[in-house]
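Below you'll find the structure I mean.
With one protein chain withheld, the remaining protein chains of the complex are depicted in position.
In order of appearance the chains are A and B, and numbering begins at 1 in each one.
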Amino acid sequence: MRASRLIALVLALAAAAGPAAAAPGGGSGKALYGQYCIACHGPNGSGVPQGRLSGGAALRQQQVQRALAPSLQGVGALAADFYLRTGYMPLQRVGIQPRRSRVLFSEPQLQALIGYVASLGKGPAIPKPQPQRGDISQGMSLFTEHCAGCHQVVAEGGVVTGALPPALEDATSTQIAEAVRIGPYVMPTFTKKSISDSQLNSIIRYVQYAKHPDDRGGWALGHIGPVPEGLVTWFLAAVALVGMCMVIGKRLSS
Amino acid sequence: MSKVRDSIVAGLVLLAGRGRRKPRKDALRTVPKLDPNPGAETWAILLFFFAALCAVAFIVVYAIDSLPRHTQLLGLSLGLCLLSIAAALIITAHKLIVTEELVEPYSPEEHPNEQELIAQVVEESGDRLTRKRLFKLGIAAAGGTLGLAAITPALSFGPFLETRYFLGTPWRKGRRLVDDKGKPYKATDIEADNFYTAFPERIPDQDKEELGAALVLVRLPVDSLRLPPELKGYDAGGIVAYSKICTHAGCAISLYRAPLFQPDEPRPALVCPCHYSTFNPADGGSVMFGPAGRKLPMLPLSVDAKGFLRAKGNFDGEVGPSWWGSRIWKPNP
Partner (left out) sequence: MVGIPDLEAEPVIRRTVRFLDERTATAPLLRKTLRYLFPDHWSFLLGEVALYAFMVLVATGTYLTFFFVDSTKQVVYHGPYAPLRDQHMSEAYQSVVNISTTVKAGLLIRQTHHWAANIFLAAIVLHLFRVFFSGAYRKPRELTYILGVTMLMLSLLEAYMGYSLVDDLLSGMGLVIGYSVGLSLPFVGGNLMEWLFHGPYPGQASLWPRMYIAHVLIFPILIGMLLGGHLLLVAMKHHTQFKKKRSQSENAILGVPAFPGQAPRSLGLLFGTAGILFLLGGLVQINPIWLWGPYHTYSSTNGAQPDWYLGWLIGGLRLVPSFDLVIDGYTLVPNPFWGGAAFPLLVFGFLYFWPWIERRLTGDQSFHNVLERPRDNPRRTAIGLWVVSWVFLVFVAGASDRVNVMFDLSYTSQIWFYRVFIWVGPTIIAFVAYRVCKELQASEKTKHEQHKAEARARLAAIQRTEA
């Protein structure tokens, strides 16, 4: 459906033929970090702020491009869990927007890597949101105020100049909570001061609802309003009506 | 029992029986005669009865509350009813009636005699008038002014010449910034990489809808600010406040592009989701991309002794979409 995602997936598959074979059992977090992350994020997650190349023998040939990435010290298990389980990381190439893609690692590998990144500095743990305790109406209000401008009011995704706020159809409750706190790529960062944990529960409850909202009107057309409605108008209704005109319109013998 | 049998027989006769019309005495028909088409006729009849069934179904569905997908069943029954009537009529048209092909002359291009007569009548009727021009002028004057008078009351719709209303905003020097629940913002509440919607303190809910009311607040590193000289001091320690209403077409600017890792990612920007006008919050709200023709109006901020954010005056330019006077006047401080 999304061309770049497909390409990313193919590239990821090509790249991923390696890791599974190289470290089938799991391997330590540090080793995985050295293999996949160090090239951009630097040794011990110190970050590479100024285009300096470093480490990572296995990936050295891929470092033709500039290597630039933030420090991972203090981002905690929260960020590592988010970026790795959404397939946002490892990134195909520096400078592009991370997209949801295939997760490269097995569950033990993920845990090891998350543990390692968490150990790099004192950072937040993986959140445990409880959307069932949230209030859906409050969630809709908050979502409209803070999120709808980019993610669209029914969380179907949208556009901001220079980036693509994703649709939230695949986002788990934990991932939503993590993303709100991190603010990946150009998304704002919302701390507990601006969106409390209980408000976050409400937002998550609303987003979960928005995945399958009340479509009492019938075929939902993706909840994005006039564009698909216009397509139905022309490609279904107008075609049917023109067809009907053709059936009715032939009156005289030829 | 016999009644039931009788009605079944009657029903069958109704459905299957075909009445033979007595041949008309006069052989001069207007509509030519064609042979009957019993097959098509049966189809048309069946379709009409099916339509009746659908219409009944619509009423039944309407009456039963507990049905799931109520709207869909209603639409389906009514839609099918109408479509079967359509199908029956189309069969009738193609197979059951006589489709004559007739030729007829088009109406004449013009009727010279009538034209002449009309012109004559109009011309000759005015023969008694000696000052025709003045007479016509009088009619025109009366008609025109009466027309004007008739539409004059429509001026009461709203102000027309008084344009100062465009300049009004609820912001005054010293007014505190509050969130949508009315809680005042402290400078420390405003964190980097986030955006906040603010309103002036203590205004009625209805006034929050005014274009001049809502602000978008963001905090930028002080050394990244590039405010032009006339806007020096508008920020409060890196916190900048702009009108939340786009200067292009008035939509709310509810997108804040806040890069997590600056070197790689697009610069911070405020974006309007209607036509994607993109504004730079670091330099006083200039347009970076998109159709907006005017920068975002900026509100000067200060922090009071208790740490609350207050307006230091009014916006540096008019709020909302542009009109001819947008650049002439500024909101009163």
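Throughout what follows, a residue touches a chain if its C-beta (ideal position, glycine included) is under 8 Å from a C-beta of that chain, and two chains touch if they have at least 3 such contacts.
Treat the numbers as computed from the prediction; the structure is a model and nothing was measured.
Residue B:G293 is the one among B:G126, B:G293 or B:P333 that touches the chain missing from this view. Within the set B:A40, B:L89 or B:L227, the residue that contacts the chain not displayed is B:L89. In the full complex, chain A makes contact with the omitted chain through residues 1-5, 136-141, 144-145, 148-154, 156-162, 164-165, 167, 206, 209-210, 213-221, 223-227, 229-230, 232-234, 236-238, 240-242, 244-246, 248-252, 254.
Against the chain not displayed here, chain B makes contact via residues 13-22, 31, 45, 62, 65, 70-76, 78-83, 85-87, 89-90, 92-93, 97-107, 109, 155, 157-163, 165-166, 168, 197, 199, 205-206, 208-211, 213-214, 244-245, 248-255, 272-277, 287, 289-294, 320-328.
Convention: only the chains that are shown with their structure count from here on.
Centre-to-centre separation of chain A and chain B, using mean CA positions: 34 Å. The part of chain A that touches chain B in the complex is made up of residues 49-51, 68-70, 94-95, 145, 148-150, 158-163, 182-191, 193-194, 216-218, 244, 247-248, 251-253. Residues of chain B touching chain A in their complex: 70-72, 75, 86, 90, 93, 99, 101, 180, 189, 191-197, 252-261, 263-266, 269, 271, 273, 276, 278, 288-290.
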